[in-house]
Structures are given as C-alpha cells and as structure tokens.
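For reference, the structure is listed below as structure tokens.
Of the protein chains in this complex, one is absent; all others appear in place.
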Amino acid sequence: MKITILQLIDFLGDNLIRVYGSCEDAYIDNLADSNHVNEYTLDWVISKKNNKQEIIESSKAKCLLVDETIEYTSILNEQSKVLLVVKNPKQALAKVGNHFFVKKPDPGIHPTAVISKSAKIGENVYIGPYSVVGDAVIGSGSHIDSNVRIYDGVVIGKDCDIKAGAVIGGAGFGFEKDEEGNRFRFPQIGGLIIGDDVEIGANTCIDRGALSDTIIGSHTKINNLCHIAHNNKIGCNVIITGCVNVSGSNIIEDDVWIAPNASIRGYVHIGKGCVVGMGAVVTKDIPEGETWVGNPARKMEK
Amino acid sequence: MKITILQLIDFLGDNLIRVYGSCEDAYIDNLADSNHVNEYTLDWVISKKNNKQEIIESSKAKCLLVDETIEYTSILNEQSKVLLVVKNPKQALAKVGNHFFVKKPDPGIHPTAVISKSAKIGENVYIGPYSVVGDAVIGSGSHIDSNVRIYDGVVIGKDCDIKAGAVIGGAGFGFEKDEEGNRFRFPQIGGLIIGDDVEIGANTCIDRGALSDTIIGSHTKINNLCHIAHNNKIGCNVIITGCVNVSGSNIIEDDVWIAPNASIRGYVHIGKGCVVGMGAVVTKDIPEGETWVGNPARKMEK
Partner (left out) sequence: MKITILQLIDFLGDNLIRVYGSCEDAYIDNLADSNHVNEYTLDWVISKKNNKQEIIESSKAKCLLVDETIEYTSILNEQSKVLLVVKNPKQALAKVGNHFFVKKPDPGIHPTAVISKSAKIGENVYIGPYSVVGDAVIGSGSHIDSNVRIYDGVVIGKDCDIKAGAVIGGAGFGFEKDEEGNRFRFPQIGGLIIGDDVEIGANTCIDRGALSDTIIGSHTKINNLCHIAHNNKIGCNVIITGCVNVSGSNIIEDDVWIAPNASIRGYVHIGKGCVVGMGAVVTKDIPEGETWVGNPARKMEK
C-alpha cells in the first residue's frame, strides 16, 4: 500500500508544523524498526535522542517524522529527504500507523456469538466468534474479540478493546465456612463498571463485586493474563502489565503503573502516579507518586 | 424482588435463635456493603466487631442479622428494627444471598457444547456454550461454564463449579531429549480426579498426571489463572488464590491456604493448615500449620 506524502500531510493536519523537501512524487509503504528501514519506510527520530541530526542523515528512508530542533542541512537536501516536522514524532508515527496500517474488523456481531436478549449493545460494536455475553451493557465502538465471556451485570463503556479469552464479571473468590467447616461462596452479586477507552488483555479475568461494584476507570490499559479481583476501584489511565494479580477491595488511583507479575494484597490504597515494580509484592498502602519494589515491596530510594 | 421477614425466618429455620421486633409487614429487597445500606437492605454485623450495638443502631436498614450478644435496646425498638439472631451473622447472610439473590442457569447442556459420546454426565449438570468435553466423567449438579476444555480421563465430582476458559486435564509439561538433543514430551497418560464441591477459576489450567493421577480434594477452591501441574495430590478445603503456580508432583495437605502469585517448586510436601504468603517462592517442605513467606520462602516469625 502506497501512501503519498501529500496524504500524510493531509492526515497530520494541524499537528504538522512544517515540511522540508520536495514531496510531489514521494510516498511511503511501510513502518519498520531501525534495523529494517528502507527507502519507503516512514522513519522517525525520538525527540530525546542526542544525535538526531546524524540519525536522520544516515537513515535509509526518504521520509521522516522529526521535531522542531532539526535543521534541514545541505546533506539532507542532497539526499532529497522529506522531513515532516511535528511536536512529537513518535506520537505522530503511532497515529499514522493506527490509521493506515492497522486492520480492524468491521463492526458487527459474529453469528456464533451468544448474546443475552437483555444485553444492551451500542452502535458500531464488534463481537467476535464464540463470545458469550450475558445481561450486560456494551458501549458504542467497543471491540470484543473471540472466546470472550462477559457475565450479567457488566457495564462496558465506549471504545473499549477486550481481547480474546478474557473473562469479564465472573463471581469473585470469597468464601464462608458452613457448620461442618466446609467453605461455600459468599454471594457475589455486585456489578463491574468499566469506563471508556479501556483495554483488557487476552485471557485476563476481572471479577464483579461482592456487594458493591468493581470499577475500572477510563483509558486504563490492562495487559494479558491479569487477575483483578472483586471490589477493586481502579482509576483512569492506570497501566496494569502482564500477569499482575490485584486481590480484592483495593483503591488504585489514576496514573498508577503496575509492572509485570506484581501482586497487590487487597484492602490497600495505591496513590496517584505510583509505580509498582516488576514482581513486587505489595502488602501496604503506597503514598502518591512513590515507586515500590521487592518482596515484600518497599519504597525504592534513588 | 421483595423478601418478607417471614420468608427469611422460614429460610433460616433452625439457624434462627430469636427474632426481635415486629416483622409483619417488613421486607428486604437487597444486600449491600456498609456504604450503600438503605432501609430495605438486609444488613448484618460481624460477630468480632467491638461496637456492634452502635453499628446496629446507626444502620439505615430496618432488618439485620446479629449474634446473641446483642441487646434489643429501647433505641432499636423506637427505630422499629427487626433483629434476626443467629450464631454466625455473616454465614447466615451468605446463605440468604446465595438462595435469594444469586441467579444460576438452569441445568442443561448448551447445544453448542461439544461432548464426547463416551463422556458420562450426571444429573442436573450445566455445560455452557462452546465448551469441549472429552471422555470424562462429570458428577451431578456440577456447573461447567462456557469455553471450558475438559480432556479425556478427567473425573469431576458432584456440585463442582468450573468457570469460563478453564482447561482441565491437559497434558503435563515433561520432556525428554532425543538423540539430537531436542526435547520431546514424556507421555502424559495419567488421569485427573477432582472431588466434590470443588471450584476451579476462570482460565485456570490443571494438568492430568504423567503416569499416576493428579488429585484435587473435595471442597477445595482454586481461583482464576492458576496453573496446577501434573501429579499433584491436593487435599480437601485447600484455598488456592489467583495466579498461583503449583509445579508438578507436590503433596498439599488439607486446609492449606496459598496466597496470590505464590510458586510451589515441585516434589515438596506442604503440611496441613499451612499458609503460603503472597508471592512466596516455596522450594522446601513446609511442616504442618506453619506460615511461610518471601523469595525464597522462609517461616514467618510472629
């Protein structure tokens, strides 16, 4: 697929600050990592690199996304390079990539999906093969992949992305003992409320609340194979990476970052903007903005 | 849904010690956590709380489950509160919740479930959409959710609950090297025997034995995203919480509690009633009743 520089200019719109070089016949046809750049790659230079000028001059690509600190040198001119100047080259590249190179299935519900008659499905929703949806609400523009299970009482916002095999809104893991000492489930009848633009990774499980609701804030991104237990209140723009276990009834504020395979104990409060390290075992509250690592987790000193 | 106090009295039966207050017209219509109690909530007070009397007096609910230590004060009388006195209020609440508020699908096998002709399915079993069952035995009253895979040679007891996406009885992870140094699987032809009233969480995987059987005792509860490898012998009333990895050939006795994201090495013995801490990495036998934590796990001193 050829994308002309004029198409790129049109797409970037107000984000484009300036264009250097002649772009009449130029086009790109791929994105690539730095080892695989060719003449038709849309290349880019991360703003924080020191030797940006040099990287651009040595790139095999004809067209690059760059920031305002770049000079259009005579070398670049001789190379007939086209520079698209934007504030944030990597962000611009991501937008170009998502628009021109990422294929998405058309909205629609696959005929094999089993959907409760009481479910409320918004507009432009995609639900893939072999997914099973109970009495749930799914907001417009959301994408539910294949083999997903969504239970009764789940409310999913707009533009969410739920990957294959995720299990959303199952009964939580809470037990009482009966007269003979055998455990039986405490009723798990709360809901699960998911905001807008939330991503839930493949085979990740998020439990409904016991008596109150489990809540996941907007723009939060959860990776594959995570377990989020009942009654958690998770804020917005939280990042939960792969294989994380979040036990029940925590409060996790906005902009927290939880690294892979970390464990959060239950009934703790993790303040805004905290970072929980890889494999950290969090057993206490973490004040706003702190980074905790280790088993048991402790504040990381710089 | 309105449930009259008379219905509750009838349901509680012998568990009810005494009723305080007039209950002729009273009813409840919800259960709630302490922040969301309203007039029609069935509220309860945990027996071990110190200020129980005060909690009950300030509850917005008209009807509460309480223990025998409560006095029916003039304040409670003025509030027209109804107190249902039981030995264990939380246990009673759980039973009321499970009976009146938890919806369960009717027994039956969804038409899309793929079941081997040689499978033996008990009475009142539910098997959900897109589950695939080999030559297995499933005991009466068991509930198998959607997208579950049960392989040949699995025996599941009565009243078990297997959540969506679980993979039960797959081949274990054991390899030999061939003449060229490449690994190939050691045959995994043992069975998997699961007792009665066992819960297996969403996307959890339990492998069949290699040459002997993997065994899971009755009333054991396993949460989401756990991996139980081949040849484990796990006792009764064991609690295995989220994201736990149990490697092969362990013996785990009754009443053990394994906290989230713990790892058990393989070929170890964990004594009756032990507690394994969150994120603990267990590399040795643990004597009966001890609590071990950390990486590597060590006995926790009080």
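Order of writing sets the chain letters: A and B. Residues in each chain are counted from 1.
We take it that contacts are C-beta pairs under 8 Å (C-beta built on N, C-alpha and C of every residue); 3 or more make two chains touch, one makes a residue touch a chain.
Everything numeric in this text was worked out from a predicted model, so none of it was measured.
Considering A:7, A:38 or A:91, the position touching the chain not shown turns out to be A:91 (whole complex).
Residue B:177 is the one among B:117, B:177 or B:302 that touches the chain missing from this view. By the touch criterion stated above, the residues of subunit B touching the omitted chain are 112, 114, 130, 132, 147, 149, 152, 165, 167, 170-171, 173, 175-178, 181-189, 203, 205, 207, 210-212, 225-227, 229, 231, 243, 245, 247, 261, 263, 265, 279, 281, 283, 295-296.
Mapped onto subunit A, the interface with the missing chain covers residues 31-33, 35-36, 88, 90-91, 94, 97-98, 101-103, 110, 112, 128-130, 145-147, 163-165, 197, 199, 201-203, 218-219, 221, 223-225, 237, 239, 241-243, 260-261, 277-279, 293-295.
The rule is short, and it goes like this: only the chains that are shown with their structure count from here on.
If you average the CA atoms of subunit A and of subunit B, the two centres end up 31 Å from each other.
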